[in-house]
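Just one protein chain is left out here, and the rest sit where they should.
Letters A and B mark the chains in the order given here, with residues in each chain numbered from 1 onward.
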Amino acid sequence: MNTCSFYIVERNTVLSSPRGICIDPIPEAIASYDLDEITLATLCSHTSLQIFHGAREEGFKTLGLAVGQIPKYYDAYPRAKPDDFLVVGSHLDVLKHAGELRDQNVILIPHGSLVEYLGADNFLDLSVPTFGNRRVLQWESDRTKSRRWLEGAGVHMPKEIRDPRDIQSPVIVKYHGAKGGRGFFIAKDYADFVKGIEPSAQYTIQEFVLGTRFYFHYFYSPIAKTGYRLRKGALEMLGIDRRLEANVDEIYRAGGAAVEPTFVVTGNVPVVLREKLLEEVFDMGRRVVEKSIDLFGGMIGPFCLETMVTDTLQFKVFEVSARLVAGTNLYPTGSPYADYVYDTMSCGRRIALEIRNALRSNQLTDVLS
Amino acid sequence: MNTCSFYIVERNTVLSSPRGICIDPIPEAIASYDLDEITLATLCSHTSLQIFHGAREEGFKTLGLAVGQIPKYYDAYPRAKPDDFLVVGSHLDVLKHAGELRDQNVILIPHGSLVEYLGADNFLDLSVPTFGNRRVLQWESDRTKSRRWLEGAGVHMPKEIRDPRDIQSPVIVKYHGAKGGRGFFIAKDYADFVKGIEPSAQYTIQEFVLGTRFYFHYFYSPIAKTGYRLRKGALEMLGIDRRLEANVDEIYRAGGAAVEPTFVVTGNVPVVLREKLLEEVFDMGRRVVEKSIDLFGGMIGPFCLETMVTDTLQFKVFEVSARLVAGTNLYPTGSPYADYVYDTMSCGRRIALEIRNALRSNQLTDVLS
Partner (left out) sequence: MNTCSFYIVERNTVLSSPRGICIDPIPEAIASYDLDEITLATLCSHTSLQIFHGAREEGFKTLGLAVGQIPKYYDAYPRAKPDDFLVVGSHLDVLKHAGELRDQNVILIPHGSLVEYLGADNFLDLSVPTFGNRRVLQWESDRTKSRRWLEGAGVHMPKEIRDPRDIQSPVIVKYHGAKGGRGFFIAKDYADFVKGIEPSAQYTIQEFVLGTRFYFHYFYSPIAKTGYRLRKGALEMLGIDRRLEANVDEIYRAGGAAVEPTFVVTGNVPVVLREKLLEEVFDMGRRVVEKSIDLFGGMIGPFCLETMVTDTLQFKVFEVSARLVAGTNLYPTGSPYADYVYDTMSCGRRIALEIRNALRSNQLTDVLS
């Protein structure tokens, strides 16, 4: 990255455009690293089994960041257990250990929970080399900016309704920030909206689109020289999942009992897409990546477009997740798509492979921030 | 095949019984082929990644038939990318290239999209050696004949209602031809039917059966000497899927909002069946194959029975697909069933293996038409 990787921002303010003083200690930190002793670290949650497993398979040392105590479940999964743990008192305490992490030649692998628990500002402040481009957060966590990004890339999104009094047909009301869908609700009109909305919450009102949900596990490598080529680098799509949400995905089992739907993610199920739609899947991914390069220097590594395929076979994209999503946990050793590229590969391992490839070609700073 | 493989039929007529002059250039074409240089070709869509991947694994050259331009998504899946492409202006242009394809020692692997886009008559006219028995089309694409076939084989089908005025309980109205379920609708009575039906369309009215859908990925080899034996050859069942249809499979998410269900296939999800029902699964498959031998010389290779298992554990078969179905895309390197037979196997690769086995035992014309 030739541009500034991140900026000092004031704590507790909504993230907006890059501003403040550019501090960029990452290339400096990397310069001091023992590149034969790189350790990949992440927070013990979300997709950590997959990340640790993949890092080990690619020959890296691994470190688990654990809050309070070491989770015991790693003992049951020896191939996915980190070599070592750093136990901190709270998620925010991770920041205090930045120097220690750099001393251990740590590259941090972010996932949804790490960013959520640390908070976007703190994540940006953390002066530990991190896989991917952290500036994407400023575009992803703000629904107005993410819509500008995605619509700017030419993908179709569900219509947004600015004024709740304009609700004419079913809409879904979403709160800002990634809280696993808690509190999302469907409203058919303004009265429904008023009844459901939490006071003082920041929300977005989206057209409720029906179809089939597909969540695509993309991986963008800025340094790849073969494959599905973009303006720079190459794009992969290594798997697809559908999310399971409680209680909406079993609400039909309640029969006529009137139950309010809730949208809390509990797990994921595997799925494949009609092959003829793959051309559009890759084209959407390409445009979203290339627009990200224009807007903020590019999203790097794993990302997910959360889509609905309608009965006219149109894609509606309702969200982008600019990092490893939990649906990738379905495929620790391969998937119906990854199997056409690799012997055994997960998206978590793909991150480790990218770091390995970058080390080999002396491009490490191109995939970190 | 000792009987005639296909017949000249007039273009643009509904297919009926075999008639016209028997032309059978296939054995002749094969006689001129360089059997060390066989190329497996298919249309770039539907199950082509799986077919090309499987063909490569079995050591064949591969050729992609692309309409308009070469799809770019193969670049992302190098193990499933054909060695070469033949780009044609339209699907029908494939017919003009028959000589060229034969010059390249091509065996065509049909899939649902190839047959749909080419049209049944053109597919029958195409004088390129093709895997499987093309005559099955005359039985499969005509709902009256397919019902005669399946019921003749002793499998249970949803009741058919001839006269829409006889609709007494929920029915599903299906249009003829494989269009991915677009336009199918449920009607509860005659008024519903009249409201939903497209003028001048050919349709079938079936009893709407409730239960759980299972789509079985069978493979019938007329030349196998071991396994689950039939009167001739052997039967495999290598995987099961359930289809995802937009919008009906997420319609419960709309809550009370009154939405008309639609039935457009968007993808597939994996599933396994209660083991005790496997005995019936194989028996149904056996009877359908053996009846096909009696009726038209036999269905060869992959086929699918699309079934519903009711709450009394009865199978209702609502359709047969006499070729590779898209649900097999779930299992490019194995499945919960294929793993009990092979190290790694997809239904696409199984086709290539069948051709390889036929080459070895000098029975190639037994699996082509």
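FYI, a residue touches a chain if its C-beta (ideal position, glycine included) is under 8 Å from a C-beta of that chain, and two chains touch if they have at least 3 such contacts.
If you're wondering where the values come from, they're calculated on a predicted model, not measured in any experiment.
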Residue among A:27, A:71, A:119 or A:196 touching the omitted chain: A:71
Among A:30, A:244 or A:313, which one is in touch with the chain left out? A:244
Touch criterion as defined above, residue of B:80, B:251 or B:300 at the omitted chain: B:251
Touching the unshown chain, subunit A contributes residues 45-49, 53, 71-73, 75-80, 113, 180, 182, 244-247, 249-257, 259, 262-270, 326, 329-333
So which bits of subunit B touch the chain we can't see? 170, 186, 188, 208, 210-214, 226-229, 234-237, 240, 242, 248-249, 251-252, 261, 269-279, 281-283, 309-313, 334, 336-337, 339-341
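Here is the rule we use: only the chains that are shown with their structure count from here on.
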So if I superpose subunit A on subunit B by CA, what angle comes out, to the nearest 5°? 120
Report, in whole Å, the distance between the mean C-alpha point of subunit A and the mean C-alpha point of subunit B. 38
